[in-house]
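Here the complex is missing a single protein chain, while all its other protein chains stay put.
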Amino acid sequence: MRHLRFRFLALGVVLMLAVPLVAACGSTTGGGGTTTGKTIKVGLVTDTGGLNDKSFNHLAYTGLLKAEHDLGVRGDVLQSVTQTDYVPNLTHFAAQGYDLVIAVGFDMQVALGQVSQTFPNTHFAIIDGSPTDANFNPVPRANVLSLFFREQEAGALVGTVAGVLEKDQKTPKPTGVISAVGGQKIPPVDRYIAGYQWAAKMADPSIKVLVGYSNDFTDPTKCSGIANSQFGQGSDVVFQVAGGCGNGALQAAGQKGVYSIGVDADQGFVDKSVIVSALKKVDVATFDAIKFIQDGSLPPDYQATGEAPCVASTRSCTEFLFNLKNGGVGYAVDNLNPLPSDVQTAVTNLENAIKAGQQTPPETVS
Amino acid sequence: MNALLIILGLFKSPDVYHSTLTYGTLLLLPALGGVISERSGVVNIAMEGMMLTGAFFAVVADLAWHNVWLAVLVAIIAGGFMALIHAVVSIRYHADQIVSGVAINIVAAGLTVFLLNQFYGVQEIGSVAPQFLIPNIKVPVLDAIPFIGPIFFEQNLVVYIAIILLVAINIILFRTRLGLRLRAVGEHPSAADTAGINVYTLRYGAVIASGLLSGLAGAFLSIGLSNTFVPNMTDGRGYIALAAMIFGKWTPLGAFAACLIFGLGQAIYDNTSIIPISPYFLSMLPYILTLVVLAGLVGRSIPPAADGIPYEPGNE
Partner (left out) sequence: MATPSAPTTERTASADTPTPLSRVIAYLRPMGTPLGSVLFAFVVGAIVVVATRGNALLAYESLACGGFGIFCQNGENTALQLSNTLVFTTPLILTGLAVAVAFRAGLFNIGAEGQLVMGAIAAAVVGIKLGTWPALILLPSVLIAGTLAGAAYGGLAGVLKAVTGAHEVVTTIMLNYVALWASRYLIIGGPLQAPGAFNASPPVAAGAQLPRLVPLNNNLLFGLPQSVFTAYTGIFVSLFGAAIYFFIMRRTALGYEITAVGQSQRAARYAGISVRRTIVVTMLISGAFAGLAGAVVLSGLSHSLVDTYFQDTTGFDAIAVSLLGQNTAIGVVLAAILFGALHAGGQVMEADAQISHNLVFVLEALVLFSLAANFLRTFKFRLPAFGRSPTQPAELEAQDVVVGAADEPG
């Protein structure tokens, strides 16, 4: 009896699996090819932060929405739950013939390296990273566009604000200590903090910069805790580089009556303590990437020296670099408006120097 | 060695004590809920899910109505509702209480994000404005006491409420008839039944109370310490509360002491900017500490006798 029962079960499973298999033979889906201009299909794959990360995933989605509205493209999104989802999610869009598949976040570099090889006729873009092999070595591919940002340039400008304010003793509790809360010790975060640290020390050589990492990009409680401890150590300006988590640091600064600095987007609305924000225009970059794939138009001064020039006719390109010069990164003055004149002067001077190539902020935290 | 000195140095400032009390309280509320529930004989590992549900609905209500008190009420009710499910499934249907607890935690994690998506689309949920958060209260005069004042008298409103609840629950549990009956139901349900005590009513009440407390803790988390909801924001705090309850040998005061130890762990972690140890290593410590203490409590960690056993009249 028992054997019969198992046989029955096995039959059920076989049927369950076999029916769709048979159906599969009928359906064919090819890799995507670019149709010039007009309505293209764009797939966006988030990293595990998801669309609600109040950070780059969200900004990338904002860029996609704008492209849907302004360019008439069709956009779809897949949110990754775990890193195991990256390959299937990228594959999902590529296999269905999407014209452009955007991977958000450097976390997806290996997955993108793999999928972009499988679908050489599909265009891919990746924010904050470039395709790599399994050993994490970059593998430039003609069908992958890397969207890189010089976060350290934006970090340097807000670092100057903090440094000069501290030197002038114009911060709420001037003690010569400022701080930063990072989400995780990863390059896009550290570039911000490196620039911040570098510029603050340039403005005020005796300044102390505390750096803490929350290991979290979403939970505000974690970042507020770290920020509060930094306030306890004398910091009276905190720079958040931790997405939604970092909003907790801004909030904590408001409660303690000290200054804070927003990140990625203009965060002046998040808390009254936000004096300036460091901007990283992921939304603009996403939009520009979509536009490039649709009609071959390039954003201004997008290329780093030494990179192969993009080919508009085939939409092939390896890298867009967003920096101060082309407006891809920058700063916004928020609730300390206008900035004290010497602060503003210092910021403008540094901005011009960086644009002119006379100053180069470091990429790594010292 | 250097790191140890830095950590010891933290204790010179009131900040670390203040944070310890804040984080400890956040754990205390669900831990108290666990004590009440398990004292009545219903195993409750679902504080995590109840707290998460409370945290979510607190933000939803606060954003919708711009009224923090209403939001706290909604959070408490939401936590209570999750507890009611646990109560019905485990008391009425005699389900395995651990499985039911796991299910509550899974459904809370899934449902909050599902609803987040349904309510707000893929847009951000948004942040609650500062004036609609649970306020911090400075107690006049007392907050001026050096060192002590900043620790005890500049806390969030919920901290004061939690301490009052702690005292009240301790008295109710050990000094009143209701408490005696509740404990009787958890130790000898059939004897209690014979003595005319309604086992089911008390157990329902106790489980729901655990949900109300956890819901309040959720509100404290999302619209007290934070100003928004993020997926899975309780981050295992309900499980830590569970461990604290067992540490505290199912007593309110013992649980509070354990909560303070965990709170201290978090407070020390907050100083990661100045402690030269891998933060990941630091994060492991409270859990290792728990294991060591659990391993050391040989034969002394004894739950209420009927904890986890569904009551069926006439089954004795």
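When the chains are written out, they are named A and B in that same order, and each has its own residue count from 1.
The rule is short, and it goes like this: contacts are C-beta pairs under 8 Å (C-beta built on N, C-alpha and C of every residue); 3 or more make two chains touch, one makes a residue touch a chain.
Since we're looking at a predicted model, the values are computed, not measured.
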Checklist entry - Of A:T118, A:Q169 or A:S297, which residue touches the hidden chain? => result A:T118
Item to check | Residue among A:T84, A:Q169, A:T314 or A:N349 that touches the chain left out of view | outcome: A:T84
Checklist outcome for this item: Given B:I7, B:L73 or B:L115, the correct residue touching the omitted chain is B:L115
Next on the checklist: Considering the whole complex, not just the chains shown, which residues of chain A touch the missing one?
Outcome noted: 1, 4-6, 8-9, 13, 16-17, 19-21, 23-25, 27-31, 48, 76-79, 81-85, 87-89, 91-92, 95-97, 106-107, 110, 114-115, 117-120, 132, 134-137, 184-187, 215
Checklist entry - Which residue numbers on chain B touch the omitted chain? => result 45, 85, 88-90, 93-96, 98-100, 102-104, 106-107, 109-119, 187-190, 236, 239, 242-243, 246, 278, 280-281, 283-284, 287-288, 290-291, 294-299, 301-303, 305-306, 308-310, 312, 315-316
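In this text, only the chains that are shown with their structure count from here on.
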Checklist entry - Where the centres are mean C-alpha positions, what is the separation of chain A from chain B, in Å? => result 35
Next on the checklist: Considering only the defined contacts, which chain B positions touch chain A in the complex?
Outcome noted: 13, 15, 19, 23, 116, 122, 124-125, 127, 130, 136, 221, 225-228, 230-231, 233, 235, 266-267, 269-274, 279-280, 283
Item to check | chain B-touching residues of chain A, taken from the complex the two chains share | outcome: 50-52, 54, 58, 61, 77, 179, 210-213, 215, 218-221, 224-226, 228-230, 232-233, 244, 247-248, 251, 254-255, 270-272
